[in-house]
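The complex appears here without one of its protein chains, the remainder shown in place.
Naming follows writing order (A and B), and every chain is counted from residue 1.
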Amino acid sequence: MIITNNDWVFNKYKNSLNVVYIDGTFKDVLIAVRDKLHMGHELLTHPLGSSVKPSETPYKSIMITDNKNNINFNSIYMIENAIITYDKFNKDKLKFINEKIAEDLKLIDLTVLESALNI
Amino acid sequence: MKLELGYIFIKDIQFSDVSKVENGTLYVNKEEVKALILEDQNFKKADVELAKPGESVRIMPVKDVIEPRVKVEGPGGIFPGMINKVETVGSGKTNVLKGAAVLTTGKIVGFQEGIIDMTGPGADYTPFSKLNNLVLVCEPIDSLKQHEHEKALRFAGYKVALYLGALAKNLTPDEVEVFETPTLVEGLKMYPGLPRVAYVFMLQSQGLLHDTYVYGVDAKQSLTTMIYPTEVMDGAIVSGNCVSACDKNTTYHHLNNPIIHDLFAEHGKTLNFVGVIITNENVYLADKERSSYWSAKLVEFLGVDGVIVSEEGFGNPDTDLIMNCKKIEAKGIKTVLVTDEYAGRDGTSQSLADADASANAVVSAGNANEVIELPPMEKLIGHVKVADVIAGGFDGSLHKDGSITAELQVITGATNEMGFNKLSAR
Partner (left out) sequence: MMKIVHYINQFFANVGGEEMAHIPAEVREGIVGPGLAFQQAFKDEAEIVATIVCGDSYFNENMDEAKKTIIEMVKKYNPDLFIAGPAFNAGRYGVACGTIAKAVKDELNIPVLTGMYVENPGADMFKNNIYIVSTKNSAAGMRDAVKKMAPLALKLGKGEKIGASSEEGYIPNGVRVNFYEKERGSKRAVKMLLAKLSGKEFQTEFPMPDFDRVTANPAVKDITKAKIALVTSGGIVPKGNPDHIESSSASKYGKYDIDGVTDLTEETYETAHGGYDPVYANQDPDRVLPVDIMREFEKEGKIGSLHRYFYTTVGNGTAVKSAKAFAEKYAKELKADGVDAVILTST
């Protein structure tokens, strides 16, 4: 399952994979993933993939298991740390993203996700 | 494997009719370099500028920094698998234009990190302000996709670096340094009493603008493996990583890996520098687990007593770093980690995205969130238009007078996690 707020990811994979589109911020994606993890899903990709900081990009796609199991504490630990890390970045710069930049950032998010899909 | 690095010290760089090195000055024929870049039809325009230490010059956005080197004797050529063939490098003789560098700039994607100031407070934070730089400003053809643009720019940089390096092929070096790694068996016999040490070298590997290549192979696709330290000195590992400026390893960093140099300095004296293990930082968690298990396995197999582990990047590589540390320490092998910190602008946030009690020996390259003021520079090289357009197009803001309030993150090489610099934090 892919949780994402990147419409490029949603549009590209909605018919072939289980994609949940979040109409919200990077943090909304982290929270949505966190909620799923507490219900027994597991993280498949690191929630802070890519060195583009949360202060530089509003887009994030994260892959988790489709199936639920017992709670995986490593996943919980990772998502909670990711949220803490997210909060420490100053997001003022995000106001200045124009369409071209947004496209570039969506592309980066997409390619980083795809680096995991190729497995 | 034994390599002799011959340093030709470059103290100045100038344009001239004939490209050559004479009395410590690198003379460059601008038109030849431009023509070299334009061989790649993905570029519609190319310009070449000079940036010297102390000049009031700001270069941005910087993509890569490359040191000109050339193979003088021995198998293979610099940047094997990229420009040259894949024959194993790292032995024989290599000449280096020490004090010079090729800088590539390019607005490949929207975020504009990668600033180098040649003077002022910003200059202190980057080692590249001390070099004589040849800056490539290349315009891609319209509609060139980002992947292709990145690749084209990367290759342009290597080509120009090799072109300049070739000028040193027949020169007598000002200074020679010799590096030798014995085979495992030889090493055991030569240094029976010395602690055995290896270097676990983590490479960024997450996708577009986040990749590293080893003999031309994308590190993302590679299992953890070993390499001779001198192969790295011949450009076996190159950077396709443009994010983020402060803690990505430029190709210059790879060529001059300080951990490799400082381990060699002690080799045979206080330690036996057995070898280098390269491992990746994929975003897929199972890959992280696989790679770190593999690192620990190789380290144990080599029979080393301790390792230095360096990471590249922010956030998810912290998880790889901690995984490598935990698994290696669990085998009774001691670790020292080298990393930078993102402790927030006020320095109070948790510096790393992951942690473990076994990581009890850490070298810090500084807090990348520290806010700095960069005064305006007289000349701007790179993509001026972008700099003008958006206040805040940089991390922080570009002020009307041209000064920038930004986090240390934006300066190329500022918090390098190979321990290249003296900056630290407590």
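The definition used in the following text is that contacts are C-beta pairs under 8 Å (C-beta built on N, C-alpha and C of every residue); 3 or more make two chains touch, one makes a residue touch a chain.
Only a predicted model underlies this, so the values are computations on that prediction, with no experimental measurement involved.
**Student:** Looking at the whole complex, which visible chains does the left-out chain touch?
**Tutor:** B
**Student:** With the full complex in mind, choose from B:L36, B:I83, B:M226 or B:V363 the residue touching the hidden chain.
**Tutor:** Per the contact definition at the top, the residue touching the missing chain is B:V363.
**Student:** Among B:V33, B:M118 or B:L271, single out the residue that touches the unshown chain.
**Tutor:** Result: among the candidates, B:L271 touches the missing chain.
**Student:** So which of B:I78, B:A101, B:M377 or B:L423 would be touching the chain we can't see?
**Tutor:** Touching the chain that is not displayed is residue B:L423.
**Student:** Which of these, B:K34, B:H261 or B:R290, touches the one chain of the complex that we don't see?
**Tutor:** Only one listed residue reaches the unshown chain, and that is B:H261.
**Student:** If the hidden chain were put back, which residues of chain B would touch it?
**Tutor:** So the residues of chain B touching the unseen chain are 195, 197, 258-259, 261-263, 265-266, 270-271, 305-308, 310, 334, 336, 338-339, 341, 343, 346-348, 350-352, 355-357, 359-367, 370, 408, 416-426.
FYI, only the chains that are shown with their structure count from here on.
**Student:** Which integer distance in Å separates the CA centroid of chain A from that of chain B?
**Tutor:** 28
**Student:** Can you name the residues of chain A that touch chain B in the complex?
**Tutor:** 43-53, 55-57, 63, 78, 81-82, 84-85, 88-90, 92-93, 95-98, 100-105, 107-108, 111-116, 119
**Student:** Can you list the residues on chain B that touch chain A in the complex?
**Tutor:** Going through chain B, the ones touching chain A are 108-111, 113, 146-147, 204-210, 220, 241, 243-244, 247-248, 282-288, 313-317, 319, 342-345, 349-350, 353-354, 369, 390-396, 409.
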